[in-house]
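Here you go, one structure.
Every protein chain of the complex appears in place save one, which is left out.
Labels run A, B and C following the written order; every chain starts at residue 1.
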Amino acid sequence: MIKVGIVGGTGYTGVELLRLLAQHPQAEVVVITSRSEDGVRVCDMFPNLRGHYDGLAFSVPDVATLGACDVVFFATPHGVAHALAGELLSAGTRVIDLSADFRLKDAEEWAKWYGQPHGAPELLPEAVYGLPEVNREQIRQARLIAVPGCYPTATQLGLLPLLEQGLVDADRLIADCKSGVSGAGRAAKVASLFTEAGESMMAYSVKGHRHLPEIRQGLRQAAGRDVGLTFVPHLTPMIRGIHATLYATLVDTSVDLQAVFEQRYASEPFVDVMPAGSHPETRSVRGANVCRIAVHRPQGGELAVVLSVIDNLVKGASGQAIQNMNILFGLDETLGLNAAALLP
Amino acid sequence: MIKVGIVGGTGYTGVELLRLLAQHPQAEVVVITSRSEDGVRVCDMFPNLRGHYDGLAFSVPDVATLGACDVVFFATPHGVAHALAGELLSAGTRVIDLSADFRLKDAEEWAKWYGQPHGAPELLPEAVYGLPEVNREQIRQARLIAVPGCYPTATQLGLLPLLEQGLVDADRLIADCKSGVSGAGRAAKVASLFTEAGESMMAYSVKGHRHLPEIRQGLRQAAGRDVGLTFVPHLTPMIRGIHATLYATLVDTSVDLQAVFEQRYASEPFVDVMPAGSHPETRSVRGANVCRIAVHRPQGGELAVVLSVIDNLVKGASGQAIQNMNILFGLDETLGLNAAALLP
Amino acid sequence: MIKVGIVGGTGYTGVELLRLLAQHPQAEVVVITSRSEDGVRVCDMFPNLRGHYDGLAFSVPDVATLGACDVVFFATPHGVAHALAGELLSAGTRVIDLSADFRLKDAEEWAKWYGQPHGAPELLPEAVYGLPEVNREQIRQARLIAVPGCYPTATQLGLLPLLEQGLVDADRLIADCKSGVSGAGRAAKVASLFTEAGESMMAYSVKGHRHLPEIRQGLRQAAGRDVGLTFVPHLTPMIRGIHATLYATLVDTSVDLQAVFEQRYASEPFVDVMPAGSHPETRSVRGANVCRIAVHRPQGGELAVVLSVIDNLVKGASGQAIQNMNILFGLDETLGLNAAALLP
Partner (left out) sequence: MIKVGIVGGTGYTGVELLRLLAQHPQAEVVVITSRSEDGVRVCDMFPNLRGHYDGLAFSVPDVATLGACDVVFFATPHGVAHALAGELLSAGTRVIDLSADFRLKDAEEWAKWYGQPHGAPELLPEAVYGLPEVNREQIRQARLIAVPGCYPTATQLGLLPLLEQGLVDADRLIADCKSGVSGAGRAAKVASLFTEAGESMMAYSVKGHRHLPEIRQGLRQAAGRDVGLTFVPHLTPMIRGIHATLYATLVDTSVDLQAVFEQRYASEPFVDVMPAGSHPETRSVRGANVCRIAVHRPQGGELAVVLSVIDNLVKGASGQAIQNMNILFGLDETLGLNAAALLP
């Protein structure tokens, strides 16, 4: 049984970790921390967990207790994992960080986008970017894993097959992404109110969103060269889900795109290449650790249009984190992650 | 391994049976029927099932094939189970009917509410009303089970403790119930369009809803006398969930209502009596086979107000059907039904 | 042209006053205050108003400026109007208060429910409760009007015809009310997030909600005696709308309920008694200053069930406030309030 700790369990990625781990046969949550909710039972805060974690309460983070875990998940705002990861690693605990703290390889770029110095640049060389479809072997050996962001997961999985094989013009990529409101977290913000975000659609952060450098870093690695990417995120009136609509100009229109995608993901348990002509719906992955992808070439033109959907809280966060844990501990990669999506 | 057949699998209770049974370690769906979708793979109709039932396709209902199953679920409109149940029982197959066909004990009353003669009155004596919290022992021995309706489940579980002990005036019961739109099924109806049912609340069928006689029958049995019930259902702009707000006049206001409920359901795996003062949310049971209940006595008056929530497609239909199957086949009652609700 | 001031214009009743007054031919908003948004243009905060109030910006509240208005609306949390109303009245300005400050006649009861002493008890004797369907004549003469709350408007309009004529048992009234999330205001609260309030239904404040004493006061006046009322509010996943489902026991079941309601509201411009058998939808009043009502007697029993719907921000707040202004200034009561509801 893997002893699991969770730092910062009061947000949506925290409760989603708990929901998913409740079904995991080889993992047990032994500690969950929150400074603000110290002493509160998790099932009093999240009533969906009643009957599952009746004995578990939030506690103030404490390195000794966390360091006694086999693995600690950080479900925190950026900056928190910087401060604690090093000590936990020294204690022999593996760290799986759902925040942005170790996603960017370049500490300077991190500082630029997050508006503060990087708090643990010495750990960057060993941090592994936890996208199993790219880095599965490194994950197996890792001590510190940076779980990809939600937009980056949907976007990279949709574009990798094209870039890895040099099939598209890497200078002119567009990612038009639509996210459910849970992507904004559980913080009390006017813009996330039901009355503000409901029955409306809007773009945001068109100037530059923090996921842009992360996506670019992953695409650059896949392409083996620098890439040009325009990324426009949109807030969509639904709770969960990301729909990435990706545009890339083909360098050779004779390629069989469907075959390219099917071959790339043939042995991936959590990437589903749908039949040609499909339009994946975000609800088809609600609650499930799956990315569904369809690829089109409208009007037989030179533009490839890739549709890529995930649940931002599962394959875009907590599910992917558990997938990383499974790989890290030599378990079946799909353990505890097999539930079908909730539809309707 | 229990061999399962499903008749009429293209509606929401059908896809929900499939979703839940995909997690069940002791059951396997071997046949699923639909006249209109003959030959279509279930995962082509319901993309959330891709990767779970890739070999399963709808077929035209056929008694021989169905009769080779250990149990057949009917996820059909009323009338269909009337026509087929008898033959299947003769073949030795157990029948769990999610439709209304065998819920009412009185064939005349059934005919009145459903506007057609009862098609199999000879089976009524042996049909067991599948509310485990009341009829667990009979379910164990049953060949034919009538799964309760969604409103009846939420309402009965909320009122039973009060009526069984004669704590309230049985002549003046009120059930003000709010249902998500999935209760109306997957049929193409203008009233169920996103544009019609969204961003609006309305009562319907105030004159008389088909679940009224079913609820009355259950409450009568609990009270040991006839009851007076006013039942007002409302259509609520959410996909899943029923919230029953129940009003009953106490005959003795000194009773400890919280204790009454806690004792009644102490050993029930799927009824959660919440702490005094709670307000259960329907999302706390989304996708889960649980009924959460809170009981109040506002202003210390003579009126008990019970709040009872379920997911209409799970504890109100397919989950409860599987719970019945588990009891029927001597399995752990909670097998395959332990997933936590999806929140947010 | 009536010169209008608005105190506290950054909430939903504030922006709704602006939206409605933009169509009013005899009123002009000359000042709108907000301490936090001093200097911000209203159309920068509420982009739906672009092109309508391009020159209007929030300013810090100032008695001299407000006192130069013909009428000042308070769209503020409770307590604010207490502090300012007296001075404005002294300056000869009429005050229409959308908050709860002057709704209850009893300062002690106000203090009990709002947890602070009443700040202006000396003004209570002259404050008029602004429900035109009851107090139209007093409104005409008033200097200080307390606009009814949203639940109280829907509930009183639904029960008044029954109580005024003594047709029901006034000791056993039940109001099961469902409100859209805008009723909770524009404050940043976790419970009002899209991700928390969406796709879910829950009751709240069952122990006692601040609108309870207000409703009871109005019903008592109509009945000419004390009343017993159980009031259970519910949070519904929609932006606007209140659906009140009201239960009252008839003392004489031979009465023609439909006629009672039609006669009571025959000359009311903003109360629509629907045909017998109707089920009003909240969307049928979205954005409109109308209360639609239907009355039922299910199963021919002794219980009258009244369905009453309003838009909480219009007939439940800002629209009703303008209706009061029209009466107060001797205008056609419907001026600026004639737009049809937005459907779908």
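The criterion applied here is as follows: a contact is a pair of C-beta atoms (placed from the backbone, for glycine too) under 8 Å apart; a residue touches a chain by one contact, two chains touch by 3 or more.
This is a predicted model, so every value here is computed, not measured.
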Write down which of A:T76, A:S192, A:Q221 or A:T282 is the residue touching the left-out chain.
-> A:T282
Among the options B:A83, B:L193 or B:V251, which residue touches the chain absent from this view?
-> B:L193
Contacting the left-out chain: of A:A91, A:A107 or A:V232, that is A:V232
Would you mind spotting which of A:H243, A:R264 or A:K315 touches the chain that isn't drawn?
-> A:H243
Identify the residues of chain C touching the omitted chain, counting contacts across the whole complex.
-> 12, 15, 18-19, 22-23, 46-52, 182, 186, 199, 239-240, 272, 274, 280-281, 283-288, 290, 292, 338-344
On chain A, the omitted chain is touched by residues 172, 174, 176, 178, 180, 195-196, 198-204, 206-208, 228, 230-232, 234, 236-241, 243, 245, 247, 249, 277, 279-283, 286, 296, 298-299, 301, 303, 305, 307, 309, 344
Even though one chain is not shown, chain B touches it at residues 12, 181-182, 186-190, 192-199, 237, 239
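FYI, only the chains that are shown with their structure count from here on.
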Chain ID, smallest distance between chain and overall C-alpha centroids | B
Centre-to-centre distance between chain C and chain A (centres being mean Cα positions), rounded to whole Å | 45
Indicate the whole-number Å distance between the mean C-alpha point of chain A and the mean C-alpha point of chain B.
-> 36
Distance between the centres, which are taken as Cα means, of chain C and chain B, whole angstrom | 39
Would you pick out the residues of chain B that each touch at least 2 other chains?
-> 199, 239-240, 280-281, 283, 286, 344
